[in-house]
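Excluded from the complex is one protein chain; the other protein chains are retained at their positions.
Naming follows writing order (A and B), and every chain is counted from residue 1.
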Amino acid sequence: MDLLIVEDLVKYFGGLYAVDHLSFSASIGEVVGLIGPNGAGKTTVFNLITGTYPPDQGRIVYKGENISGLKPHVTCRKGIGRTFQITKPFGSLRVIDNVLIACYPKSQTKKEAQQKAEGLLRFVGLYEKQEVLAKHLTLVERKLLEIARALASEPTLLLLDEAMAGLNEKEVNDAICLINKIADNKIGILVIEHIFKVITKITNRVIVLDRGKKIAEGDAENVMNDENVIKAYFGEDYAFA
Amino acid sequence: MNVKKYNFPVLFILALFVLPFFFSSPVLLHVLILVYFYAFLSMSWNILGGFAGQLSLGHAAYTAIGAYLSTMLFLRWHISPWVTMFGGGIGASIMSVIIGYPCFKLRGAYYALSTLAFAELVRVLITNTDSFLGFQINAARGLLLPVMGHAPGYFQFVDKQYYYYIILSFCTILTIILYFMNKFRFGYYLAAIREDQEAAEALGINVTWCKLLAGIMSSFFTGIGGVFYAQYVLYISAQSIGALHISLEMAFISIVGGKGTIIGPIIGAFLLTPLAELTRVYLAGTYMGMHLVFYGGVLMLVVKFMPSGIIHPLRMLYEKIITS
Partner (left out) sequence: MLLIQAILNGIFIGSVYGLIALSLTLIFGVMKIINFAHGSFLMIGMFTTFLFTSLTNYNPYISLIVVCPLLFFLGYMVQNFLIKSVLIAEQDIREPIGVLLLTSGLWIFLDNIFMVFFGPDYHALPAPFSKLSWSFGDLILINKARFFAFLVSCLAALILHFFLRHTELGRSIKAVGQDREMAGLLGIDVYKIYNIAFGVACAIVGIAGTLLTTFYYVHPNVGGLFGIKAFIIVILGGLGSIGGALLGGIIVGLIESFGAQFISATMTEGLIYIIFLSVLFFRPSGLFGLRYEW
């Protein structure tokens, strides 16, 4: 069964189509890449799926249920987790508390949430830093915290928004390992990325957006050689005849 | 539980309870009663303004509703204010939902201004209503409570000591409630909301519901505070407990002390209220408004140099003392 089906999704802001009749799907166990030039509408798609804003047209079906327009805290509890492009840690709180809060909705007691939080920190490699205030973390640590929190809600669908942005090569490699570890756990992942290496290494399938429309879909290698995709990213001059 | 850390606060509270046995000067008791009163109001405000991070500048609406509702019920049906007090608190809570529901959709300064507008509206409504459904409201003239002398059953006493213990108990109870609130789920959810509302919602927290609940708690206790005022002063008017300066004082005291902390408002009250009262008593004759000059000045200094409130440098000092 398809985990996520997006049907004919439309969102406009002030006369401009941010998402223009987009349809695609994703299954459990898949890692689907969502790529495209800046402003293509990728983060908007995430926001529509999580419910930050409602779609103007179209449907979003998750595990067979129409979730279009449900609020973010509802979609989260249904099993959709997300990270943000610019990380949003709870700065004045400790790392452990950041994750503890994320674990609470799915836990009965504080003790249970505490244990889950510690487990997640171990999983992403932040266990030693649990007492540090989140605002004192480095960029890569913030990204890990962001992922830990998103995993806390025990998602079946994970949305990663440019999780690698700003990381150096080693950090990117470590992050790729982490994502592959997560992918093994039988969840579906949507990844917005710009770094081609990452896309080729972790995705099963890639969807390319340009100005809200899907312009290509398929295997990473094929997609990136697609004429339309090259045109979208680099302009007319770079497309081969 | 780190016993040493809690030594000082517990001892402090005990000292306060024992104090009247050693110092029974009515002036001192009066000042302390005011300190506790403002501490109580500010702690209540702090639930919404500090812990939930929603800067309300209209909390005087709740003191007013608490005081008026309780007094109206008492005057008409002679029910003991100990009972009507809860009516006042609940009435304030209901109002907070009515106000909160639309206002919480607004952010930052818009939210602050909208709460201010609502509070002023409440004040204007009270000032223009003589009676309502058979209850006396007396518009701008205010409501006088019948002086009953020593009437414990009716929340009236001659000796200030009783008021002292009552308001001190209220503060202690509220402190304990806040302590437990912060230890458990709701407190954490509020922390998330005040840090980053969008992230909190993405993690499964029903932000609107939490804000409303914080508002209900906050307004309930604020309303109770209003009732205490009514029973202490035995005269209420929209201009006295429903005015803008009350809203501002509640917020300022918490902010100066340190909003979002339990002790912050208490520190703020201990700092600002005696200053205010003493300047009012000794200087008001010649220099009216002097105490407010201090309030304004202190607030500006704190915002500029210690934006998280006085509690933070104090806390660091305290920790140094404990660990040595």
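Simple rule for what comes next: a residue touches a chain if its C-beta (ideal position, glycine included) is under 8 Å from a C-beta of that chain, and two chains touch if they have at least 3 such contacts.
The structure presented is a predicted model; accordingly, all values stated were derived computationally and were not measured.
Chemist: Thinking of the complex as a whole, which visible chains are touched by the chain that is not shown?
Modeler: Result for the missing chain's touching partners among shown chains: B.
Chemist: Quick one: say which of B:P26, B:P102, B:P152 or B:P313 touches the chain that got left out.
Modeler: For the chain that is not drawn, the touching residue is B:P102.
Chemist: From the list B:A60, B:M95 or B:A112, pick the residue that touches the absent chain.
Modeler: Of the listed residues, the one touching the omitted chain is B:A112.
Chemist: In the whole complex, what residues of subunit B lie against the chain that is missing from view?
Modeler: Within subunit B, the residues touching the omitted chain are 53, 55, 102, 105-110, 112-114, 116-118, 120-121, 124-125, 127-128, 196, 244, 248, 252, 255, 287-290, 292-293, 295-300, 303-304, 307.
Note that in this section only the chains that are shown with their structure count from here on.
Chemist: Any idea how many Å lie between the Cα centroids of subunit A and subunit B?
Modeler: From the centre of subunit A to the centre of subunit B is 43 Å.
Chemist: Show me the residue ranges of subunit A that touch subunit B in the complex, using the header's touch definition.
Modeler: 50, 52, 71-73, 76-77, 82, 84, 88-93, 97, 100-102, 104-106, 110, 149, 152-153
Chemist: Could you list, by residue number, the parts of subunit B that touch subunit A in their complex?
Modeler: 183-185, 188-189, 191-192, 195-196, 198-207
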